[in-house]
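The complex is shown incomplete by one protein chain, all other protein chains being positioned as in the whole.
And then subunit A:
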Amino acid sequence: MSKIIDLLQHRQWVWQGSSQAHQLPERVSTGISLLDIKLQGGLPKRGMVEVQADNGIGELQIWLPYLQQHQHLIVFINPPGCVNAHHFYHLGFDHKQLMFINTNAEVDALWAAEQCLKSSACSVVLLWQSALSIAQAKRLQLASEQGGCTLFLYRPKCVQQFSLPVALCLQLTGHSHGIAVQIKKQRGGWPQKSFMLSLADYWPQLVAEQGEASNVTVFPTPIRYAK
């Protein structure tokens, strides 16, 4: 019996709360106080953060204060559009820090992510990739620990997904008040129920129901064009 437990532990298929409780990984503040409280101080300093979210709800915006703390390269791999470097620059980012990688094959994207993580030249790597096997995720996790770099993995929200061996898994849902955040998994902590993150203080223009809702115009019929 104990053999099986040993095997499971060895393969990191189970982890024991007692062994992890004391060595809580180092945390880096996200720059958003509510998120910091919920995440026990912020994001893990190294490792993989999985973000499950639909495109366009502010899933990248909420990490901008966090990204801004870093001194080294921030690498975007296969972003869903053209990253607006202009926006980043005027927020105070150093544009020499930004690097963009677009690959044709997903395998190349994973390779590039691994190289960036290992290189110790990058602070944060953001990877948009829908399919990832557990072995690949483990490999990226190890690479990120080796290079002292954080990986953000963006995946679309999907009900049936394998839980990946990541340091933190968040699910973001767009909401009229802000973003609903659900901590699905965190190393050294319990999963938590969804809570509302109001962005009124950080991104006031991205909050639907503000005090002055009077200037909101609803378009009854969008205008369509022949292409």
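Quick note on the criterion: contacts are C-beta pairs under 8 Å (C-beta built on N, C-alpha and C of every residue); 3 or more make two chains touch, one makes a residue touch a chain; residues count from 1.
Rule of thumb we're sticking to: contacts and distances are computed from a predicted model.
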item	value
UniProt protein name of the chain not shown, from "NADH-quinone oxidoreductase subunit NuoH", "Protein NrfC", "ABC transporter ATP-binding protein" or "UmuC domain-containing protein"	"UmuC domain-containing protein"
Residue among A:T103, A:Q136, A:Q171 or A:Q192 touching the omitted chain	A:T103
Missing-partner contacts on subunit A, residue numbers	54-61, 64, 71-73, 79-90, 92, 95-96, 98-103, 108, 111-112, 115-116, 119-123, 147-149, 173-176, 205-208, 216-219, 221-225, 227
